[in-house]
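Here it is, the structure in full.
For this depiction, one protein chain was excluded, whereas all remaining protein chains were kept in their positions.
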Amino acid sequence: MENHLLEVKGLDVLYGDVQAVWDVSLHVDEGTIVALLGANGAGKTTLLKTISGIMHPKRGEILFWGKPLSKLKPQEVVDIGISHVPEGRRLFSKLTVLENLKLGAYPPRTRPLFAQSLERAYSLFPVLKARNDQKAGSLSGGEQQMLAIARAIMACPNLLMLDEPSLGLSPLFVKAIFELIYALNHQKVTVLLVEQNVHQALKIAHQAYVLKTGKIVMGGSGDELLADPEVQKAYIGERWSKR
Amino acid sequence: MLEYLSFGLIIQLLVNGILFGTMYGIAAIGLSLIFGTMRIIFLAQGTTIIFLAYICYWLFTLFGVDPYLSLILVVPISLLLGAGFYHALFKEAAALEDKNISLLIAVGLMFLVENLMTVIWTANPRSILTTYTSLVFRPMGINIPFTRLIALLMAVLSASGVLLFLKKTLIGMAVRAASEDMVSATLVGISPHRVNAVAFAIGIGLAGIAGIGVATIYPFDPVYGFIFALKALISLALGGIGNVYGALLGGILLGLIESLASFFLSGGWSDAISYAVFLIVLMFRPEGLFVRAMLKT
Partner (left out) sequence: MKDKRAIILTVLGTIAFAVVPFFLDVDTSYFAYFLFLSFCYTVIAQGWNFVAGYTGQISLGQHAFFGLGAYTTAIIWLHDITKTGYYFDPVTMMLSGLVPVILAILVGIPLLSRLRGDYFALGTLGVGEIVKVIFVKGGAFTGASDGLHLPSTMFESMKPYYWTGLILALFATAVVYLLTRSRIGLALRAIREDEMSAAAHGIHILKYKIFAFAVGAFLAGLCGSLYAYYLLHINPDAVLKLDWTLYPILMCVIGGNGTIMGPIIGAFFVTALFSVSNIYLVQMHPILSGTLIILVMKFMPRGLIGLIDTIKSRR
């Protein structure tokens, strides 16, 4: 019996009266990067929201190190080691960069490690140190995304969930973000990555799932999916070269 | 000669307005905190202020506790009362989408407390008379009542205190963050109940300070509460929600408007002017008059 970091079993989630997630099962192993792909409205964001406790499933289980999550509130989910960077970043724009980072280390267990976490954040995201006292809302899109991720890792998470981190960013920032995710993973952070940028995501992902209208239609290793002709056709386009 | 008189009069009116306006401002800061985190218009703020004014009054009348000294008792009572209000009344309602529910609970509380006070303590106006309540300074011929000056002092000190709390403490930062985006706040581990209770506690704590101010300045009665709440709302609109000093300035501005209007126009019209200003500001500068940056709704 494998011991997965995160296990989702037979999840059904409703958005009001509409079912957004149908019988979804997946798992995330420690130390890996798992990509969750699919078109807009496929249910990826709903899935992340359910894991982090913002939404609750109608049916099914979510297990973290074997322990069920579904009854927990979002702030409790953060406490046990899952950090969620939501779609659109959603920083505290009226607060400064430093204040955002301080709030990242809000759970009591993270506060003794605050100084170290801050150092780590600055070393991974040097641009933030320069903008320390600026209001978060005044940062550029790419810098905001970095702040959002930095804030999330201030909580020393075991599992970092990112919802479309590359959305709306310039190619330079997109590259930087993916390099960052790779670096974080190298530092033993497990990553669950929801992305529309399929090519880049599959390049760094160990495992990947494809969601379509709320159901998992494909699953496998990153390389497998990258080579899969259907994936190529649907998401990457006809012209594609192996790097 | 005549010009000198009217100039002095204008100054007096301005001074009156500023001195009393700070009480509206304090109430407004409380409202702002509560609205910021819970999106509730706590209409019972004024009635709570009067209730705490009564507490101050009875401490003085029955036990001889000097009103300003009673701060030591009243403020902790208010803070606890605030937290109590939240846990007993608003906890579940704050999470609901329909904000009417919270609004109605606040209204229910207002009815309840206002009439409880009327039944138990009668509708007769009360005032506190001590050695210093009739003390008036007269610099350059302007009347500055001692009690109003102290009220101003209390207002400025408590506003600064609240601001320090919001800026320098982690929980204060959490309140600010939650006011901006509650869902994101939960995603960093902030508990909504914790910040809501803190916001409520501070809101009522400020009501306690305003209550002492009111008790020492005016005769007051249970019905005054609702009117006071409306004035606090107007001050909040003028100052902008989420802006601590702004709310205080908003109160002062309202005090000025009232003072001038009630001198030049007869009684009822000054109220109408206040409401008209309220509407105009709501419509054309909803973020308040004292905020430099534009807030997006």
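By letter and in written order, the chains are A and B; residue numbering begins at 1 in each of them.
The criterion applied here is as follows: contacts are C-beta pairs under 8 Å (C-beta built on N, C-alpha and C of every residue); 3 or more make two chains touch, one makes a residue touch a chain.
Keep in mind that this is a model prediction, so the values were computed, not measured.
Colleague: Since one chain is left out of the picture, which of the remaining chains does it touch in the full complex?
Modeller: B
Colleague: Considering the whole complex, which of B:Leu80, B:Leu164, B:Val183 or B:Ala276 touches the chain not shown?
Modeller: Going through B:Leu80, B:Leu164, B:Val183 or B:Ala276 one by one, B:Ala276 is the residue touching the chain not shown.
Colleague: Using the touch definition up top, pick the residue from B:Leu14, B:Val107 or B:Ile171 that touches the left-out chain.
Modeller: B:Val107
Colleague: Across the whole complex, list the residues on chain B that are touched by the chain not included here.
Modeller: Its contact residues with the unshown chain are 35, 39, 41, 89, 92-93, 96, 98-105, 107-116, 119, 226, 230, 233-234, 237, 266, 268-269, 271-272, 275-276, 278-279, 282-284, 286, 297.
As a convention for this text, only the chains that are shown with their structure count from here on.
Colleague: Can you check the complex and tell me which residues of chain A touch chain B?
Modeller: Against chain B, the touching part of chain A is residues 52-54, 73-75, 78-79, 83-84, 86, 90-95, 99, 102-104, 106-107, 110, 151-152, 155.
Colleague: Which of the residues in chain B end up touching chain A in this complex?
Modeller: For chain B paired with chain A, touching residues are 170, 173-174, 176-177, 180-181, 183-192, 242.
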